[in-house]
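One protein chain is absent from this view; the other protein chains keep their places.
So, chain A:
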Amino acid sequence: MTETATQGARIADVCLIGGGLVGMAIALGLQRNGLHVAVLDEGDVALRASRGNFGLVWVQGKGDTLPEYADITRLSARLWPTFAASLQDSTGVDVQLQQRGGLYLCLTEQELDARARMLGKMHEAAGGDYPYETLDLKQVREKIPEIGDTVAGATWCPEDGHVNPLLLLRAMTERFKAQGGIIDNTGRVETIEPHPEGFRIHAGGDWDCARVVLCAGLGNRELAPQVGLSAPLSPNRGQVLVGERVRPFLDYPTGHVRQTGEGTVQIGDSKEDVGFDSGTTTEVMAKIAHRAIRLFPLLRDVKLVRAWGALRVMTPDGYPIYQASTSCPGAYLVTCHSGVTLAAFHEGPLADWIASDRYDPSLEVFHAERFTL
């Protein structure tokens, strides 16, 4: 994605800062609403969760302490099939969406009990409308014959799935450009200057726009205060291992191991508080591999071909921030962990909200004020 804006006027209805999974999904939704959108993205030096994630479209357990988050997660999962189909129609890219359910495998009874209790509470909070099952080893084996003998069991949710996140980003970007969208990565956005008619944005070149949407991942920390918003985000590192391609052995994604459409084995992922360091460490990779082999002994001599670290974009409570600025009308902040899962929601209802420019009380729980109250 290296592009330069055409010479001359750099003007758009909306400037959207950040061309990751969150930004591109919102950008497509704004285009669908008839807006002329320019995406300003920093380029290859940036920290980009969208290129290093695990690819789960994951429902179970999301929002255990915030029902509204569980709701938008499930809504997104429901919107995903149509979203994926429309991406394929317009770009020819099959993002390999599969939503046949997923398992969270547990190695100990305690772990399994804790998860079952958490999902039980969510089931109750949703008035019984929250599908999940707790499976013992025998029941897990019915779904995954290759499961290891030392697995205690799993929680199963029929709404879970996975997708190829790199193909997703490519498909969204291609569609955006084909629909006349501009991606400018001539430089990092340094300042956003609000003025009565809108915003002037200083990046490699300057842009003028009526509205600005911040989707810059960890970069939102510096940008949000310039338009009267706050983004108290911190990085959380995940290391991911990728094994050689093998014949299909796993029909469902699990919380730690999944097999892609091409047969690649993807193994994740750590949760590390190490600041802005997206590297890998032998110790953590060994732990991740060890767990995977306990879950799936047949992976024992599968060769690893790649490993990487990537930084999650985390708010203090792990839930998104969706907020319109009151002091600088026309400025929005959209940031979250689980940007893969939420992509269909972002392209749909959330982009419609931004396009309509109207106050939406249902989004109030996602305001950043919750961290200061």
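Some points to look at:
Going forward, a contact is a pair of C-beta atoms (placed from the backbone, for glycine too) under 8 Å apart; a residue touches a chain by one contact, two chains touch by 3 or more; residues count from 1.
In the analysis below, contacts and distances are computed from a predicted model.
You can't see one chain of this complex, but its UniProt record names it "(2Fe-2S)-binding protein", from the set "ABC transporter permease subunit", "Mycofactocin maturase MftC", "(2Fe-2S)-binding protein" or "Menaquinol:cytochrome c reductase iron-sulfur subunit".
Considering A:I11, A:A114 or A:L298, the position touching the chain not shown turns out to be A:L298 (whole complex).
Touch with the chain omitted from the figure is made, among A:D44, A:E109, A:E193 or A:E244, by A:E244. Across the interface with the omitted chain, chain A contributes residues 146, 244-247, 249, 262-263, 298-299, 301-303.
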